[in-house]
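With one protein chain withheld, the remaining protein chains of the complex are depicted in position.
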Amino acid sequence: MRDIYEHSAGEDLIIKTSVRLLVPFIQLFGLYVIVHGHYSPGGGFQGGVILGAAFILLALAYDMKTSQEYMTIRVNALFTNLGAAIFIGVGAVSAIFGGLFLDYAALNKLIPLGPIEWHSFGIFLVEVGVGFTVMSIMVLLYWNLSSSGTLDEGL
Amino acid sequence: MESIVGEIVAKYNYWIYVVLMMIGFYAMIGKRNLVKKLLGMNIFQTSIILFFVSTGVKKGGGIPIVDKYQGLAGTVEAASTVNPLPHVLMLTAIVVGVSVTGVALAVLQRIYREYGTLEEDEILEKIQR
Amino acid sequence: MIWQLDLMILTLVVVCALVTINIKDLLGASVVFGIYSFLMCLLWAEMGAVDVAFTEATVGAGVSTIFFISAILRTTRRSKD
Partner (left out) sequence: MKHLALIATLATGALLLYGTKDFPAWGDPQAPASTYLSPHYIEDAVEETHVPNIVTAVLGDYRGYDTMFETVVIYCAGMAVVSVLSRKREEE
């Protein structure tokens, strides 16, 4: 298993170099898709999946250890919980400040920007939360499926 | 004759969605391999999503991203923009579908670790024994 | 919404679905399913659903195919039907 793996993948200089050059641009594009979702097609799901695909590409071209150097399992779990907590936290805070659950206009009492601007900004916060959760869950699914649960040695 | 041609032009894509759904449904119950069943489930799901998205189409309608100043002035016409509501619902359905696929593939790997095969009849034989 | 393009892509979609469920090799079936997803993405972009098309291009044609291939390489490529 081990030597087939070492000869079959990860040893090609062209693939390694091009992936190393490509990954920052893919991550930048993912962040652009999340942030620019108000004005163009895109949003939390799509940007999160693109951000996750950058790590999956790293794990395919190098090996799983390399991708876990850039995003450890602990950081992955942190991002998963952070995304869900951002989403539910925004809803809960807007409920605490006098509105309904997920009624962003109530956040105007916290920072006065104007209720309609808070609608726009609340959608942005929620999309960031969705993006974090989707990114880390996609990476986690790929790690588990490609190593069949051991998380230490991939395809 | 005229009405039959009009009926065909107006409905032909609904018939093709039904054909796609039949392909997926047959793969789900007729094929013995579990990965084939999963691919059939994905085809089924995509045909349903395709049907929902196609209910929002309007002839000559633009994409659901409007000009901001036109929208603030309130001069956007509903007839010139496609219906955005099915898009929202199906966006959710696609992302839920990929997580369902992930869980199903995890269960398949667990079945393979337990029985050493992915064919339904061989698994049933091993369970009988 | 151009009906010639629509009819052509719909025909290709049905052909890809038939090939997906009839091919014996599971890895080949997954790759044809990726093509199916991408054609579906074209169909949605042509119907004006740009967000759904973007999601399908990233999720269906990208990540879902990778999940299928990684799970198949971990188990078996063999299929009896």
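By written order: A, B and C. Residues from 1 in each chain.
As a working rule, a residue touches a chain if its C-beta (ideal position, glycine included) is under 8 Å from a C-beta of that chain, and two chains touch if they have at least 3 such contacts.
In this text the structure is predicted, and so the values were computed from the model without any measurement.
Peer 1: Spell out the interface residues on chain B facing the chain that's missing from view.
Peer 2: 10-11, 13-15, 18-19, 21-22, 25-26, 29-30, 54-59, 61, 64-68, 71-72, 74, 76, 78-79, 81, 83-89, 91-92, 95-96, 99-100, 102-103, 106-107, 109-110
Peer 1: Using the touch rule from the top, list residues of chain A that touch the missing partner.
Peer 2: Interface with the chain not displayed, on the chain A side: 37-41, 43, 80, 83-84, 87-88, 91, 101-102, 104, 116-117, 119-120, 122-123, 126-127, 129-130, 133-134, 136-137, 140-141, 144-145, 148-152.
The working rule: only the chains that are shown with their structure count from here on.
Peer 1: Any idea how many Å lie between the Cα centroids of chain A and chain B?
Peer 2: 25
Peer 1: Please set out, as single numbers or ranges, the residues of chain C touching at least two other chains.
Peer 2: 50-51, 55, 59, 63, 67, 71, 74
Peer 1: Mark out which residues of chain B touch at least two other chains, giving numbers and ranges.
Peer 2: 65, 91, 95, 102, 105, 109
Peer 1: Tell me, which parts of chain B touch chain C in their complex?
Peer 2: 9, 12-13, 16, 19-20, 23-24, 26-27, 31-33, 35-36, 39-40, 42-43, 46, 49-50, 53-54, 56-57, 59-65, 82, 86-87, 90-91, 94-95, 98, 101-102, 105, 108-109, 112, 117-119
Peer 1: Under the touch definition given earlier, write down the residues of chain C that touch chain B in their complex.
Peer 2: Against chain B, the touching part of chain C is residues 1, 3, 6-7, 10, 13-14, 17-18, 20-21, 26, 29-30, 33, 36-37, 40, 43-44, 47-52, 55-56, 59-60, 63-64, 67-68, 71-72, 74-76, 79-81.
Peer 1: Which residues of chain B touch chain A in the complex?
Peer 2: Per the stated touch rule, the residues are 65, 91, 95, 99, 102, 105-106, 109, 113.
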